[in-house]
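The other protein chains are all here in position, but one chain of the complex has been omitted.
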């Protein structure tokens, strides 16, 4: 177990190193950050000054090593635009995205797992058809359309929910639904097919052959197995949500990581973009690690060798 | 003595196809896709308008079914007075084209990597798995945005970026499918009768993973189309005078409150296409799972 | 809303700093006007210069400006305003290494000298005709020592530098900052001790909150549902619909942002480039129906731009050659220039895609096949500097400065933005920028602008209009300077 | 009251698939007495498992069982409510499955799984239940049972797992245990041990044991009575010695001829076999199910479904031939087999 965690952490570190290089390259190899930072209406001299101030005229590897050296001291750099330490900026935006992601995932799981279970329990019935239909339709609906639709209906037309901002928990309802809805079909399908498999497996037949009550069989002896791949998928989905909430956060003006990323891309705030790519990669790697550990807790075959 | 003489033998593929034909979803999905593809091909015959032809005197005409609509512009016109029906039709070409082209790129990359990892195992598997992990840690939308925003956008770049980003699912699925197939005894048999590696990969393994491959392809083509739409929505997708549905939604976004049909029309086209692709993919998933596990 | 005496306004931009010296956004300028006073006030309606922190001024020679200062004014932190503050502020930002964003505003200042607590003298580096303009709202006065709290941040090569822009302004204006969340929101509260008799008047509304809402649809949705009280930049096609709602007022006004085509007359992208031929440039000018774009597309508040400057700017000559919409003539000119079937050319743009598309379509109609490349500014800027844009659709807001030296001179004085490279024009502009006599200046600028139009170096298209939509309870003057003077607003 | 523990009469299972109806189990009668081991033998797909599952009420959802009666100690359970079923299963009838690798839930400890079953049926404290589990594990020959309780299934070897399964089956002292191919997945060396264990336990506790297998060798050592199934039907019943010693049904005969026995069959000697394949069991029957594979087939055999014939008490055969194996010509088999190869 300890060996496993060590190995996984080593892998995570490797992933983060490679991602940091990719992130750095992505950001530095295209366009002129100085031009964007100087803004419209800046003269050539203004831009040159910016280039000098931020050291963009040095060789790339030197800039990269500098960045990494600072990262190792816990210094993410400084946002030229927001005039704050990137660490502080992230600390401000991260919780919002984390909340949004957690709520979205929660919504997705609450909707998809029971649906998947019921669909597997009663295949080819109304509920199965309904959930399949939901899955197919769900995948077909672009999240931005869904988000705009939600906003129009609940925000403008019915006026039940606040439209933008982060003032109260109600602000998170629509974004969480819009974001979580997209993950629902995949989780639902996986739960369903997992449950179908488990329900036909020998040990479930054993459990039934020994007179255990149906719910015990379903929850304790079936769902626990079916949920194992779902845990991994949920971790991946949560990772996607962290990086993929750009559209949703922009629409609902939720100032999370995705929103920050998009804004920063537009104003070439490269320190932030780099940091976000890195943070998301780290979060993703850690999430999958957590999923693995969770799976190990669920399945002793992984845990005890 | 055996009694199966009269039944013409069907290959598993044909059997699956037969089962698919009995599937309502396959018909619905297939029909929608067919109509859309035909519309894309015959767009110039279906509308007299050039999708880029503007007429600033004819802006924001609503579709025929609303009070102020006219038959001249069945689906109305947009902010530059361009015929909306023509734009939807020609938009089909770009949306489908992007889907197919990116599929080609991502499919080639993903299938090659997946097969290599699944068949050889060992260190190629480790390396490819690492590549997949790296790819997964980089959020698609974010990377696409960075690249497109910074390098500038053209259709080629868009296709390349999306294609180079969406190979992960191919690789993952093909890898595990290949692993499964490779552990079968017929692969050992093939090696024992002296088959070359390419022969094993292409004659023995590839035909046996077509089921999952088609499913992933359907998911990824839908994904690519949606991603293009999302990028267009953020203003970084297709460039005029080309039209895509995502771009149309993006351009009509400001009319959400007042002229909702402008979003609804391309939006509905988009949803319908993705829906149909998903339906077909679903059918394939159904009919290729062993015993047609419903 | 009126019930909470809180006025909320929103735009799509995240404010980078409320200190206008270190940021050049409209949002910062609007905020700066509300919370800060400068030496001189320009009336937003009449464009006349009025005394603000300076009670009077005079040029003692063409390089020396003497100002009498107001007494009894207090900063928001309670300290008294005097000449030291003026000298401190202006000397700080005028210093060559001040990192100030738009240097043109302070570059003319050599130093500021304190004569007495109520009197300062500004020594200019040379004759500066636009000096008073520079001393208006774009140059707020902060208490002396203000920038001392600027954080030390890492610069290039392991050095450190001071991030002056990170200091939240303390001013003497009608409102004071009570909360600032970088990139998110800024809250202003009424300064009840604001000095009597200011041309800005006594502030009325208790609290002004700025927040960023990225998505224009979300802005509209919030405005309709009362979540915010004021937005601008409403698309013209939505103006009418919004206006018909009983809780909203919708007004349009012109702005200082001009929209124009940069044509590579100098042959910077290659000598053989069609744009080097004046007939081609004129053809382009005739090909585009600027009237239609301005009227139908850009909407109310917008107007066709006649010359390469904004009419409200000093020295803007509008009586120059005009090219009416005439595609036939355009085609003829193209044929004459040797392009009877048109040609292909790269066409760059970065803002308001629909407008660029309209231009694109007009060009296609006369046979100019433009390959459209819509880029982020940061990607386009280097291309412009590196001689790669034969044709670009650009816009410019003159940094809010009402003087041609900020617009025409910016584009035609040989910088990397200059795709005309006409030495004669450049000489006239140089002279105009350093002459103090208004009439002489006007003459020089007129000559330059006439030649620019004759040669069709750049093709001015239209001046942006802006449509404002706000809460009906709000009594607030919409002004033609693309500004929002919220300190003038009241609830009805 | 020493009546049979289990009486099954006229059991049938229909499974609708794609328009037609499969009839994998038809006309199955079965009686298990106290302390008796009844073996159901037959080749793959002949309906053994489905028979067992329908006695347990565990048929797949799509299957439709029907029967004259299924009596457990006189109580007709074929029409019992699901609730009643749950009371019976694991308490009065228990089942041992073929593959001990998968039949235990890999996620829970052996002890927890046993305790869970016990506490489902008995109101008993955890520790008592655990004690009982330890006792039973010891009884089925699991070394150091206390330690095993806290182990997971995958930590045990196949043989041990099967022992655990047997212990689980015995937890509530059931009257009837159905073992569906309990040794097929095990190595030959383990098979003998498990069979011994089953036999010893059955002798000791006097439960009724239904042993399902396709291996006639397994049957020989363990069973009291044999029920031979073919194509969903019972074709022959009798005591172990009767069926193995003097098979009446041509199918049983063919089966026995095809098994090489070291020391009896010579090396390389041509083995007997049954030509043809098992027909698909769908639709109504119009002839003897074995007709096409039978060397002794007569015109009457095609006349309609054949009824089971009682030869003696507990001895029955579903065949129209005279019940005298000595009178048949084994040469017919050889000729029949040669035809098959030639065709």
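First chain written, first letter: the chains are A, B, C and D, and each begins at residue 1.
Quick note on the criterion: a residue touches a chain if its C-beta (ideal position, glycine included) is under 8 Å from a C-beta of that chain, and two chains touch if they have at least 3 such contacts.
The definition used in the following text is that contacts and distances are computed from a predicted model.
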item: Among "Multicomponent Na+:H+ antiporter subunit B", "ABC transporter ATP-binding protein", "ATPase AAA" or "NADH-quinone oxidoreductase subunit N", the UniProt name of the subunit that does not appear here; value: "ABC transporter ATP-binding protein"
item: Which of D:144, D:157 or D:286 contacts the chain that the document leaves out; value: D:157
item: Candidate in contact with the missing chain, chosen from B:83, B:168 or B:204; value: B:204
item: Touching residue (missing chain; options D:216, D:288 or D:319); value: D:216
item: Chain D residues that touch the omitted chain in the full complex; value: 43-44, 157-160, 187-193, 195-196, 199, 214-222, 240-242, 244-245, 254-256, 258-265, 267-274, 277, 341, 343
item: Touching residues (missing chain, whole complex) on chain B; value: 1-2, 4-5, 7, 9-13, 184-186, 188-196, 199, 204, 207-208
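Going forward, only the chains that are shown with their structure count from here on.
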item: Comparison of B-C and A-C by number of C-beta pairs in contact, larger one; value: A-C
item: Rounded Å distance, chain A centre to chain C centre (Cα mean); value: 39
item: Inter-chain centre distance, chain A versus chain D - centres from mean C-alpha coordinates, in Å; value: 53
item: Two or more partner chains touched - positions in chain B; value: 149-151, 253, 256-257
item: Multi-chain contact residues (two or more partners), chain A; value: 30-31, 148, 152, 156, 250, 262, 266, 268
item: For the chain C and chain B complex, residues of the former touching the latter; value: 216-217, 220-221, 224, 235, 237-238, 241, 289, 292-293, 296-297, 353-354, 357-358, 360-361, 364, 372-376, 378-379
item: Chain B residues within the chain C interface of the complex; value: 52-54, 56-57, 59-60, 79-80, 149-154, 235, 239-241, 251, 253-258
item: Chain A partner contacts - residues on chain D that touch it in the complex; value: 56, 58, 85-91, 94-95, 97, 99, 102-107, 109, 116-117, 120-121, 152, 154-155, 165, 168
